[in-house]
Structure formats: structure tokens, C-alpha cells
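This is the structure, below, for whatever I ask next.
The other protein chains are all here in position, but one chain of the complex has been omitted.
Now for chain A:
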Amino acid sequence: MPTDTKRVRGPEVSQSPSLFLWKSAAKKSTASNDARVDGRQRGQVDVRSVFVRCGLISQAKGSAYIEAGNTKLICCVYGPRETERKDETDMKSGRLITDMRFAPFSCRERGSWIQGSDEKDLSLMLLESLRPGVCLHKYPRSQIEVNVMVLENDGSVLAHAVTCASMALADAGIEMYDLVLGCSIRQEGATYLIDPTFLEENGCNLASGSRENLGSLTVAFLPSLNQISGLQSDGEMGEDTLTGGVRTCIEGCFKLYPVIQQALSKAVRRKAPPSES
């Protein structure tokens, strides 16, 4: 097991005090039925409003920052660079390398700097979601690195990471077929919560009563081409619920599309050299 020898961590048996708060918080959440905690509605395509900005990091070829509610993510793109590994048999197209990390202070419980299996899984999902959107055949023998850092985790991290990464790729000038947008949904019985917060994603395990459909779904979508590039679901759902959930996520992606396009065109105008007149 890899251990962190560079940092002095607290004793192994230390636990976060928030564990002991859990029971009182659960009672409050089961009270409200229709409205969600932040005022959005259940059962409606009500994504959180998003703040996006490109071109923050001067050293990176392209970068983007996204803020949705309290979820904050930053993404940098480096490349195309010469590929380090020469043993790839398929040298006709480039490689996309993704890395998604959580800052230790991003979640409720302090995480570690060493990449856990969750982070590796998310990096892999990010790679699979972005790959269909990037024209890798135009960058033979090169690699493009995408690094996403989650500064604060307040739910639907993967979905926003996909959006942020595709904006950073566009900002870096990497050729793409289309922007890849992500949207996630939490299914609870008959209703769904689109773009769930951290509490909504995890709090329902404590809700009493057997609910038929209880799960989460994340979809990565290319809006102009109408193609799904990434799909991941968890929990248990009937097939119709799953199909309905995918359609809802696609709607959520369409709602985000104009905002992202606007942010990108602003960034391009800022970067462009001033006109002569």
C-alpha cells in the first residue's frame, strides 16, 4: 500500500467530527418533499447556474475554471507534446492523458494527496468521455495532457469536470468535433434531482423506506452531433427510469450549451490581437 512519507498526518484513528453530526442532519432533509435545499425543484430540469472563465493559468496552453453552486473545478491542458512512450503500436493518432485529482480539503473528510482508486476511476471516465470529441488523428505521435483539480466538491463532480476539460481543450486550440458537456442526475423513487449537491448525492442512503429506484447517473454529451460519449450509472434503477434519466441529462446539457459557448467566445475575443482601427 503506498503511504505518504512526505507529510505528517494525524493519527490513524482520528475521525472527522462531522460523522457524529450525521443523525441530526438526516432528520432535516427528510422533512422537505418538493423543494430542494437550495431552492431548486425536484423533477424538473433545473441545473445550477454556472460561472465559467477560460484562460486563467498563464503557463498552461489552455485552462478553464468552472463554478456550479459550491462545486469548484479548475482544468489545465498541456500539449500537444511529443509522446513519451514509444511502444505504442498505433502511432497514427495522438494520445489523450487525463488526470483528475481532489484537493485534500475539497470533501467533507480530509482526503490524501495520493491518488485513490476513486480518482483513478474518475480519470478513466473523463478520458472515455473526452476522447470521442477530440480530433486525435490530427496530432500523430503526440500526447495531450488534461489535468483537472477539484477545489471544492459539492456534487456532480464528474459532469462538471467533463465540461471544464472540454472548455480548456478548446481554449488550448486543440481541434475538436464538438464541445463535450456533462450532466448528472440523482434518481430517488419517482422523482429525480438534476445536478445534485454532495448532500443530495450521499444523504439518501439514510432515508428510511424501500425506494424502488435509487441511483445516480452521469452523462457526457456532444450537443451538435447528438452523441453520448460517456455514461455511468450507479445504484439500482429500472430500465425505463434509466432511459428517462439519460433523456433528462441530455436536456440539462442543452441548457448549459449556450452559456459555455458564450464564455468561450469571450475568451477568444480577449486573446485575439486588438484590431488596427
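Some points to look at:
Going forward, contacts are C-beta pairs under 8 Å (C-beta built on N, C-alpha and C of every residue); 3 or more make two chains touch, one makes a residue touch a chain; residues count from 1.
Quick note on the criterion: contacts and distances are computed from a predicted model.
Of the candidates "Origin recognition complex subunit 1", "Thioredoxin reductase 1, cytoplasmic", "Exosome component 7" or "Small ribosomal subunit protein mS29", the chain left out of this view carries the UniProt protein name "Exosome component 7". Screening A:107, A:149 or A:242 against the full complex identifies A:242 as the residue touching the chain left out.
Looking at A:191, A:232 or A:261, the residue that reaches the missing chain in the full complex is A:232.
Here one chain is not drawn; of A:37, A:124 or A:190, the residue touching it is A:124.
Considering A:55, A:132 or A:155, the position touching the chain not shown turns out to be A:132 (whole complex). Residues of chain A in touch with the missing chain: 15, 19, 22, 89-90, 117-118, 120-121, 124, 128, 131-133, 205, 214-215, 217, 222, 225-239, 242-243, 246-247, 250.
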